[in-house]
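Could you have a look at this structure, given as structure tokens, before my questions?
Missing here: one protein chain of the complex. Every other protein chain is in place.
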Amino acid sequence: MTERSLAAPPRLLGTRLTRRIRSLGGLLASLALTFLGLLCITFLIGRIIPIDPALAIVGDRAPAHVYERVREELGLNLPLWQQFFIYVGQVLRGDFGTSVLTGRPVLEDIARVFPATLELATLGILIGVIFGVPMGVVAAVHRDRWPDQLVRVIGLVGYSVPIFWLGLVGLLVFYAKLGWVGGSGRLDFFHEGIAPSVTGMILIDAAIAGEWDVFRNALHHIVLPAALLGYFSLAYISRMTRSLMLEQLNQEYITTARVKGVSEARVIWVHALRNILVPLITVVALSYASLLEGSVLTETVFAWPGLGRYLTNALLAADMAAVLGATIVVGLVFVGVNLLSDLLYRLVDPRAR
Amino acid sequence: MLKTVFTSTALATALLLSPALQAATPSDALVQASRFDDIISLDPAEMYEISTFEVATNAYDKLVAYDLDDTSKIVPQLAESWEVSEDGKTFTFTLRDDVTFHSGNAFTAEDVVYTFARLAALDVGPSFLIHDLGITPDNHEDVLKAVNERTFEMTLSEAFAPSFVLNVLSGGNFSIVDSALLEEQAIEGDWGNGWLKNNTAGSGPFQLDQMVPNDRIIMSRFDDYWDGAAELGRLMWRHVEEPATQRLLLEQGDVDVARNLLADQLEPLRAEGTLQFVEATLGTQLYMGLNVSHEPLDDVRVRQALKYLVDYEGMVETFMRDAWIVNQTFLPQGMLGHVDSEPFSYDPERAKELLAEAGYEDGFSLSINVATNQERMDTAQAVQASFASAGIELEILPSDSRTALTTYRAREHDIYLGTWGIDYFDPNTNAVFVANEDNSPEAAANPLTWRNAWQEEELTERVKDLALERDEAARDEGYQALIEEWQEVSPFIMLFQQVAIAAVRPEVEGFRLAPTNDGNRHHRVSKD
Partner (left out) sequence: MSETLSTAGWRAWLLSERPQSALQARLGQAWLSWNAFQRNRLAMLGLALILLLVLVAAFAPWISPYEPNVQNLRLRLQPPGAAHWLGTDELGRDILSRIIHGARITLYIVTLVVVIAAPIGLLVGTVAGYFGGWVDAVLMRLTDIFLAFPRLILALAFVAALGPGIDNAVIAIAITAWPAYARVARAETLTLRRSDFIAAVRIQGAGAFRIIGRHIMPLCLPSVIVRVTLDMAGIILTAAGLGFLGLGAQPPAPEWGAMISTGRAYLLDQWWVATIPGLAICLVSLGFNLLGDGLRDLLDPKRRGG
């Protein structure tokens, strides 16, 4: 999805604006509904998938009576709606069930895979912002001249390249041929397990433990996938920055500032940029959210043990407890980002109050 | 776009990183890249996924094991010796007295009783292995006896061939567990199953340190191992999905061994000449199952025609080379009863004749269910092309392996392309290709014959009798004769038998591969 959602058009922002006018309570209620709907649809899909979850547990060679018993234990004989209510009830009591694929509690699995995604997404979005915002500003300032065209082409290419392909080519060039970066996975094997897991994010864990070899190794591994994700969010961020800046540069206060003799650099990088900050943060939050929900393809190519791959594997094995658990995380990210950008908006922009 | 990625990556590299570290694995550890995303439970009673057996065999001992040098022979492990009573039903094992479990508990006959009773009573997937010997949840208390600390006795319901019984006991599901430890961990009569899913309780040369699903497994040496402590301090496996990535890791020195390389990766490595290559012919076979409840597969001539429409040699010489060999029987090479009988080759003319005889000279269309895996998809496409030479249109239906299996077990396929691996080193393990006692939809057992809705009562009886044949030579001949008749009529196109190839870095010594993961112990591996 990362690959796609970043291509969301500026227009999305407009509808978001109208939504903000609603009360916070209404927002909360609608987010809760969205969340429940998400679970419901996931549950349904999981049950339509033509895979027998009991089979994954007992194996291909189990006799029929063992198989039947496991089906009953899983509650697969009950009507769908009943299964769903039992599941929601369990979740409300904090019981997310056990994954069929890993044989472990789903919460434990998620606590393991989510930090991997969080680490990658955070570094990715940082790269996206650091390169994307200045590129967008430059493009707006030099509108329709070559810097603008260049930024535009870079951005459009970002929307056009299959990320899994670019990842493969990147691995081929930077790992296999040049040896500049680490291969797939988060660490080389023998660095594994040295820094005690505190946050689950290896860079931070290694820094806490003062294991700088591990830190460097982790950096070697994360830099390529993060750069890729960064590129794709850069494409979106630079284009949004450009159109937001263009709006500002036509405003009167900019002209006033120029007339008053404020330096051009200051006008652009301080006055105008400050005024697009709020919508820009929403833009960044949106791309961050889509990265956090797990990039299936990037994680597949780089054997990154993150949420996207976990969810995909679970889905393809009809491992419903795991699928629903991961869906809850995705839903929480969605709700969280929406809420956060809304609160921010209210805080900064007096018109929204 | 490459330019941007290039600049940003180059920049990040320049700013943040020193030149790449020269990779090397630690000198007291064996690091392997393999695929083990199939692992679900480490409990020996419950495990059936292929990768799990390699972990188990390093953590546990069994009463007996098959001989790596001659797989038709059984060698002692925790049992020093054994005797079979005259009526052929009672087996008495004399056990070693110098064995301790990882926990420090001493090994006794009670542990054997507990292990076998546990397998029978848990009634999980692999429990059928012991149920087939007549040991069930209801009778295990009477059948299994600890005569004294060093003597274990079991009485079976029938006089099975002794080779069959011992071969079954050499399987990983009969790994001896630490009964005292499991009793402590047991919750509500679960025989410690909940705990043992993610832990080990054995007496083997290594014990489990860490197991992260789909990521890594780390085991460390058990210093008090009865057969001498292992050479290396640690065993490590890293899950690496892609063969190409495994090759990269191996070349860069990030791993010592790569386990899943395909011919196209092996070739350039062989040319380089620095690595070692270790091979073993596995008990795993690739085959196609033809559902005889779907027309026109019910016609034996059509089934024979299809057997002539596969380019066996063409495939093993090209994309399947090295990793697969042709085997058209239902028994893997190296197993008792196997015979080199290869009646079929790619012969479109012969196939067309057979089809014409059956009244299908104009061809027909079929579909094939395949798991999305490179080798199987390539095979399916090659078969698609060769079937087309006799006017048969084959539609490929790829899916996740579990989906394909669900379809297969529901008898909804036309053709299923898949593998079958042996459970233990005895021909009876593959009777599933021959015997079908109940072909009704609600049958309790779903052997491969049932899944393809095929039943031949005479062959079923013969293969059942062979499990009871106590004369080994007669047993061998019996299977050989059976195979040749079976090849003509069966709904199975047996394609290839798998050859495992491990690419091993030069500093590793003593790395071996066995025909099943039950034999892949690494306590004799060392490094320069």
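As written, the chains take the letters A and B, and residue 1 is the first residue of each chain.
Here, contacts are C-beta pairs under 8 Å (C-beta built on N, C-alpha and C of every residue); 3 or more make two chains touch, one makes a residue touch a chain.
The structure displayed is predicted, hence computed values, not measured ones.
S.K.: Looking beyond the chains shown, say which of A:S99, A:T300 or A:S341 touches the absent one.
M.R.: Considering all chains, including the one not shown, the answer is A:T300.
S.K.: So which of B:G194, B:G314 or B:G363 would be touching the chain we can't see?
M.R.: Final answer for the missing-chain contact: B:G314.
S.K.: Using the touch definition from the top, which of B:I50, B:V84, B:M377 or B:L468 touches the missing chain?
M.R.: Of the candidates B:I50, B:V84, B:M377 or B:L468, B:M377 is in touch with the missing chain.
S.K.: Over the whole complex, note the residues of chain A touching the chain we left out.
M.R.: Its contact residues with the unshown chain are 1-5, 7-9, 11-12, 14-15, 18, 30, 33-35, 37-38, 41-42, 45, 48-51, 149, 152-153, 156-157, 159-166, 168-169, 171-172, 176, 250, 290, 293-294, 296-297, 300, 308, 311-312, 315-316, 327, 330-331, 334.
S.K.: Taking the full complex into account, what residues of chain B touch the chain not shown?
M.R.: 1, 242-244, 247-248, 262, 264-265, 268, 311, 314-315, 317-319, 372, 374, 377-378, 380-382, 384-385, 395-400, 403
As a convention for this text, only the chains that are shown with their structure count from here on.
S.K.: Report, in whole Å, the distance between the mean C-alpha point of chain A and the mean C-alpha point of chain B.
M.R.: Taking the average C-alpha coordinate of chain A and of chain B, the gap between them is 39 Å.
S.K.: Where on chain B is chain A touching in the complex?
M.R.: 1-2, 4-5, 8-9, 12-13, 16-18, 20-21, 23, 25-26, 29, 31, 37, 40-41, 48-49, 123-128, 131, 197-198, 210, 212-216, 218, 236, 238-242, 245, 248-249, 252, 254-255, 400, 402-403, 405-407, 409, 423, 443-446
S.K.: For a test of understanding, state which residues of chain A touch chain B in their complex under the given definition.
M.R.: Spelled out, the residues of chain A in touch with chain B are 49-52, 55-66, 69, 100-104, 109, 112, 127, 131, 154, 157-158, 160-161, 166, 169-171, 174-176, 179-185, 188-190, 192-193, 213, 216-217, 219-220, 223-224, 227-228, 230-231, 234, 303, 305, 313, 316-318.
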